[in-house]
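Can you keep this structure in mind? I'll have questions shortly.
Moving on to subunit A:
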Amino acid sequence: MSAEVPALKPAHSYAYKLRTQRIGLWLFILSDAFMFGGLLVTRFYLLGNRRPDLDQFVGLIVTSVLLISSFFMNRAEVHISQGNQRGFITSTLITMLLGIGFLAGVIGVEWRMAHFGPADGPQGAVFYMMTGMHAFHVLTGVIFLAIILRNGLKGHYSAERHWAVEAAANYWHFVDVVWIFFYPALYLIGMAI
Partner candidate 1 sequence: MKKILSIGMIRGLLAQVVGMAIGFGLVTLLQTLTGQPLKAEPAWVVGGFISALSFLTGLGIFNDWFRMARGDEVPEPEEVEEPRGLRRYWGVSYDHKVIGVQYAFLSLFLLAMGGSFALIFRVELAQAGLQFLSFNLFNTLIGLHGMVLIASILMGISAISNYVIPLIIGARDMAFPRLNAFSFWVAVPGALLLVFSLALGGFETGWTGYPPLSVRGPMGVQMFFLGVWFVGWSSILGALNLITTILRMRSKGMGYFRMPILAWAVLSTSIIALTATQMIGLSFQLVLFERLLGMGFFDPAQGGNPILFQHLFWFYSHPAVYIFVLPGLGVVSELLPVFVRKPLFGYRWVAMSSFGIGLVGFLVWAHHMFAAGMEEYLRVPFMYSTLLVAVPTGVKFFSWTATIWQGRMRLQTPMLFLIGAIVIFLLGGITGPLLGTVSTDLHATDTYYVVGHFHATMFGGYVFPFFAALYYWYPKITGRRMSERLGKWHFWLLFIGFMVMSLGQMRIGLLGMRRRIADYDPALGFQLPNLIITLAGFAVALSVLLLFINMFRSARKGEPATGNLWESRSPEWQIPSPTPAHNFSGEVVVTGDPYDYGLEGAPGYVRLEADLTHSPQPAD
Partner candidate 2 sequence: MTGERKPRRVLIASANPLFGKGLMKLYGERWQQQAIQSRLASSMEETLAALDSWQPDLVIVDYDDRAIHREEFLSHFITGSRPMQVILVSLQESGAVVVYDRRTLTPAQANDWLNLPWQPEPSSNPPSRRTPKMKGNTRHLLIAGLLVIVSTAVLYFLLTSIGLLPEEASQQAATIDRLFNAHFFMISLLFSMIVVFLVYSIVVFRSKPGEKTEGAYIKGNNRLEILWTIIPLGTVIAFSFFGARNLAETRKAEPQALNIRVVAFQWGWSFEYSDFGVTSRELYLPVDRQALLSLTSRDVIHSFWVPEFRVKQDALPGENLVKQLRITPTRIGNYTVMCAELCGGAHAYMNAPVKVVSKADFDQWLGTQVSAVITDPVERGKKWAENTGCISCHSLDGKKLVGPTWKGLYGETVTLADGTTVVADETYLRTAILDPNAQITQGYPANVMPSNYSSLLTDDQINDLIEYIKSIH
């Protein structure tokens, strides 16, 4: 039997594959969400209506940085879907830089400034684990962005075909949404201890 595989009408078309890959990505995000949900449960179980004593100003800054990065991520996706390569590159680059800025803010500044360490009671354990896991996901997001940036510069994406960009964008937004839950949980809800 020849190696030739008959083209089975819609089964292997790009549109079909795209829908399949989308489902895959959302399922992955759903799974990851459970892990972050577990961290939230941990925070409320151990700390209840108390929260770690953190610098609100820095917290506000890093949150804004991340939210704005999501805006530019969306811009990047819109640009590429309209075939605007330059706009896509620029927006992706900005998103990346803002993401790195977020990491610098949390790991570089927030972690140094905190007057407690990971071994200092439940607030230390909760704070470092939550921000650490989230930061890890931001880091992987940044790496993903670096990949699509590089491939974008080589002209790999078109208005019709840019699944990697869509995937990176959705992943990035997911990580942002996680922070939308983590930020109040760590900085806003309850009394500082």
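Inclusion criterion for the candidates: all candidates are chains of the complex that A comes from, given by their letters.
Going forward, a contact is a pair of C-beta atoms (placed from the backbone, for glycine too) under 8 Å apart; a residue touches a chain by one contact, two chains touch by 3 or more; residues count from 1.
Values in this document were obtained by computation on a predicted structure and should not be read as measured data.
*Asks:* In the complex, what candidate makes contact with subunit A, out of 1 or 2?
*Replies:* 1
*Asks:* Spell out the part of subunit A that touches candidate 1 in their complex, as residue ranges.
*Replies:* Against candidate 1, subunit A makes touches at 1-6, 8-9, 11-12, 16, 19-20, 23-24, 27-28, 30-32, 34-35, 38-39, 41-42, 45-46, 118-119, 121-122, 124-126, 128-129, 147, 150-151, 154, 156.
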